[in-house]
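Working notes for the structure below.
With one protein chain withheld, the remaining protein chains of the complex are depicted in position.
Entry: subunit A
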Amino acid sequence: MQSGCCIRGLWILNNQDFVIFSRKFPVVERRWRVACEKESDDNFKYHLLPYDSELASAFADRKKREGSARGFGIRVSQSVKGSDSWVDDPITRHVISLHINKEEKGESNLLWPLILHIKGPYSILVLPLVEPHHLKSYSRMCNRSDCGSAVGADENLSSLLLDLPSITGAFIVAHTIGEIILGEAVEPEVVAASSPSVGGLLDSLTGSIGISGISARPKPVAAPVAASTSSGTAVSGAVMSDAPKMGSRPLDKDVLRSFISSAMPFGTPLDLSYSNISAIKTTGFSSADTPPADRKQPAWKPYLYRGKQRILFTIHDTVHAAMYDRDEIPDSITISGQVNCRAELEGLPDVSFPLTGLDTARVQSLTFHPCAQVPEHGGDKQAITFSPPLGNFVLMHYQALCSVGPPIKGFYQLSMVSENEGAFLFKLSLMEGYKTPLTIEFCAVTMPFPRRRVVSFDGTPSIGTVSNTDHSVEWKIITNTRSASGKSIEATFPGTVRFAPWQAQRMPSFGSAIGSVADEDSDLETESSGSMVNVEDQIMEKMSKDLQAVDLEDPFCWQAYNYAKVSFKMIGPSLSGMSIDPKSVSIFPAVKATVEISTQVTSGDYILWNTLGKCPVAATPEA
């Protein structure tokens, strides 16, 4: 680790590829220049950082060359030598290079590694400092004339990335900036018994603003948080798409500028906690904010709590499942989860509790907040000790297998009886083998038909209500807790769904990885239709012909399959087995504080694949 994480510059472009914000860091740039001059040769020399207009046009050029802002990622037939996709690595959709053409000199200068983070309508580019030999190495890689590197053997991106913490750091910078410019910098949700969720750090400080003296600072109010809509993003585990969302508010440059000047004054990030920084900016410090006498106040905890003491934990399981109902393919159910915490404790106490209840055979991974001290690979009786920061934070993440059977099982069958009509059948059993206090709060099943327009549907479910939109049919099985507390439920739903006539979609001119290889024979081969086995295959064939390529960020082409997605929320003990005994939570130095623990189980990607159709699978190794 020769150098830490330094940023030479960062740029924010809007969706018209226009630079709307840029910041360069002369001190870091100066270091780069010195390093370059030391290693310069005929092919390599120092270039000034591009001006905004140069960078914008280089970005637009790359977009044109690589098909999209992110690029192909994988070497495809359109890839050209010297471009990112030539390197043939998916991460080149995130770590990009730009060729800056200096107009007056006619020379091209390679800018790498540029961290590309697309957030809302903005593209955020961050250029971390590397060493000249890294840049040379990348330049060789994207200009190599052979067929692409062999894994682990040839000069490759992996060893570069491993050698460069600055790239990792720059990603964190880019993501933080992304959250700030979209106003999405929110803290994880912590559910308290008294209210659905409690606020974050700023709530802890509310009231003190403008009122001098810590004595005037009231205890934190468990105020309802307006931004709770985004609470799921950090938790759900769903695909975190960075597809541009439109209609966001204009970029607040002053906020960003002040964040940057605090977080990385010279281009070296030191603290990226937006909530801390904005608290310091808005609140400042009063003379009453005295540091603790006995120990150092951590950098991540600039303020100390004052008020009624309590500690809240929220255990949140997210269930992912791929249900096949086929003999040859086993269902897969995994749970990912996290424990969120909010410690309203005075001073700088340590909190610890044992990690009981977690079956080590089922828990696949446990990772912790940096404030936690974990005994080095302890045995079964692991205990976690942590010094909590102010506000809401994620204490730990875990992944586990389901301790009981799947909460919803059964099958979904959809069969196309004609080109525009499908007969479907659901047969589900909910909460089978589940006991109170585990109750299901709501449960709904959605059949998405993104490529067909639903005209009507027919059929009555054994329980719940059905509604449809243009591209989906939704079956709400359970809408309130009381209706289904603590007993298993059988639900069936036979019916038919009618679609508007199929219309072939036009292929987009770009955006697909190998899109240009259109099947020129397609119109010549309709004669084979007579030989098709049945209508269904025929429709399949027809529909899969103009499927568009998905981004590499997607797990597979969702649109190629028929499936039903289950969403539910349960209250009660976690399915993963993660639990915290309030009595075993100890605080040092000892104080009297209430401990509140809540648990919720929600669905992530909980998919019932059409038993009669195609479905994506993955081999599960017999571990």
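Convention: contacts are C-beta pairs under 8 Å (C-beta built on N, C-alpha and C of every residue); 3 or more make two chains touch, one makes a residue touch a chain; residues count from 1.
What we mean here is this: contacts and distances are computed from a predicted model.
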Which of "AP-5 complex subunit beta-1", "ATP synthase subunit delta', mitochondrial isoform X1", "Sodium/hydrogen exchanger" or "AP-4 complex subunit epsilon" matches, in UniProt, the chain that is not displayed: "AP-5 complex subunit beta-1"
Contact with the hidden chain (one of A:Leu401, A:Val455, A:Leu547 or A:Leu612): A:Leu547
Which residue among A:Ile181, A:Leu272, A:Ile408 or A:Leu428 touches the omitted chain? A:Leu272
Sole contact to the chain not displayed, among A:Asn109, A:Ser123, A:Ser137 or A:Ser262: A:Ser262
